[in-house]
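One structure is given below, encoded as structure tokens.
In this view, the complex is presented without one of its protein chains, the others remaining in place.
Right after this comes subunit A.
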Amino acid sequence: MGSTNSTLSKIPNVEELVQETGFTPAHIVRLYDRFEALDKEKTGHLRPQDFGAINRLAINPIGDRIIGAFFSPGQETVDFHSFVRILAHFRPADKKRPKDPSMPEPVNSRTSKLKFAFQLYDQDKDGKISRAELLQVLRSMLEMQVTEEQLESIADRTIQEADLDTDDAISFEEFRKSLEKVNIDHKMSIRFLR
């Protein structure tokens, strides 16, 4: 009776996913449905084109970067596990979890979220946001609305403000410091209804 009897049984290694990401089984079922809806050709993997079909994402100025975050370098497809792992970065932080230094940093802690945001800027993954990388992001967000000179002066000013060791690039520590007052958990979280 019914075509999707127990979606949970279709997903391999659900327990592992729950442990790793902290999503409840119900959330994982929903995400699986969404994954299947995006995977129009039913290959079990998503390619960049499948993300591109989402209209709201296509008009997002940094949509391409967000899509890129799902694909490890050299990979052309993303499977369900990786899909969920990336989305887990945006899970709201668990307030009740005790701070246990021996456990690895949970994927949705403040530091992990900041790292994720940092990587979206630092495309070549050298641990620093160079002036060129910053310019690239600015260009995507502003495109034809400002002149090249304006873009450059904005980039200069930003680096000036954040760069403490004057190496003309922003490292992760400097990034973190400059955003220490931002409520990261609130601004970089997606709350599931039920």
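Assume contacts are C-beta pairs under 8 Å (C-beta built on N, C-alpha and C of every residue); 3 or more make two chains touch, one makes a residue touch a chain; residues count from 1.
The rule is simple: contacts and distances are computed from a predicted model.
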What name does the UniProt record list for the absent chain among "alanine transaminase", "Immediate early response 3-interacting protein 1", "Phospholipid-transporting ATPase" or "Glycerol-3-phosphate acyltransferase 3"? "Glycerol-3-phosphate acyltransferase 3"
For a quick check of understanding: of A:33, A:94 or A:167, which residue touches the chain that isn't displayed? A:33
State which residues belonging to subunit A touch the missing partner chain. 1-8, 24-27, 29-31, 33-34, 37, 51, 54-63, 66, 87, 90, 117, 120-121, 137-138, 141-147, 149-150, 153-154, 157-158, 162, 170, 175, 178-182, 184, 187-194
